[in-house]
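A single protein chain has been removed from this complex, and every other one stays in its place.
Let's turn to chain A:
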Amino acid sequence: MVLLLLFLAGPIAYCAYIAFTDLQLTGQAHASFVGFDNFREAFQDEEFLNAVWLTLVFTVISSLIGQNTLGLALASLMQRASKPVRTLTGGIVITAWVLPEVVAGFLLYAFFRKEGTLNAILDALHLPSQNWLFTLPILAVSFANVWRGTAFSMLVYSAALNEIPKEITEAAEVDGAGGWRRMWHITLPMIRRSIGTNLMLNTLQTLSVFGLIWVMTRGGPGDKSQTLPLFMYEQAFQNSMIGYGTAVALLLLLVGSLFSVVYMRLLRTEV
C-alpha cells in the first residue's frame, strides 16, 4: 500500500506538477511555473503532432487490426485443427510473447534489415525487396508488435471460444449456416465482451511500447517511427526539457486513463 502510494501515486502527482513548469536537466536552481505553456507548445509542435499521428497508426495497425484479428483467427482455427498442430503453433506464438522485449526487438530488427530474412524470402519469390526499416519503419515496428503481442489475444479468444456451448454452433450448422455466417451471427456476438476487453488491453499495452521500437529504429530514420513514448524520451533527455517531456507523458497518461475507464465500464457489466 505504502509502496503503491509512494511510487505510483507520487510520481503521477509530481508528474502533474512538473508538467506545468519549465524544469530542465541543465540544473537551473528553480523551475518556474509556466501554466499551460507546455501543452500549448505541444499542440503547436509539428514533431509532437507527428508523434501523435504515428502512435495512432502504430496502435491501429498493430493492435486493433493486427493482434486482434490475427489472434481471433488463430483461436478459431485452433478450434478445428488437430492437436499436434495446435500445440506447435500455440507454443511458437507464445514463445514470441514471452521473450524479453529487447530480444524480440532485436530478432525483428534482423528480420526486417536490408540483409535480413524478409528480403531473402522476397528475393526467392522474385518480389521486389527494399530496406524496410528505412522506407516503412512504422510498418515494420507495427508488424513487430503483432509478432510479439498476438499470443495474448489468441489466449483470450481461445478461452472465450471454448465457453461457447457446442449445441449452439451445431444447431446453426444443421440449419445450414456456413462458416462465415456462423462466425458473424453467432460467434462474434457471443464473445463480444472478450473482444472489448481484449481490444482495451491491447491498446493500452501498445500505447506504452518503448523498448521494441527503440531497439529496432530508435524512432528513426528522422522521426518516421517516433511514437509518443519515444518522443517523450527524446524531449526529456536528449533535449533536456523534463517539463515538456512530462507534459507529453501526462497526455499519454490521460489517454491511457481514458481507455482504462472504458475498460472498467466493460468489466462492470460483466462482474
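Keep this in mind: a residue touches a chain if its C-beta (ideal position, glycine included) is under 8 Å from a C-beta of that chain, and two chains touch if they have at least 3 such contacts; residues count from 1.
We take it that contacts and distances are computed from a predicted model.
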Protein name as given in UniProt for the chain not displayed, "Sulfite dehydrogenase", "Ribose transport system substrate-binding protein", "Translocation protein TolB" or "Carbohydrate ABC transporter permease": "Carbohydrate ABC transporter permease"
Residue touching the undisplayed chain, where the options are A:Thr69, A:Thr95 or A:Gln238: A:Thr95
Sole residue of A:Leu54, A:Ile138, A:Leu155 or A:Leu199 that reaches the chain not shown, by the stated touch rule: A:Leu155
For chain A, residues in touch with the removed chain: 1, 3-4, 6-8, 10-12, 14-15, 18, 23, 70, 73-74, 77-82, 85-86, 88-89, 92-96, 98-103, 106-108, 110-111, 113, 115-117, 119-120, 147, 152, 155-156, 158-159, 162, 194, 197, 200-201, 204, 207-211, 214-215, 229, 232-233, 236, 242, 245-246, 249-250, 252-253, 256-257, 259-261, 263-264, 267, 270-271
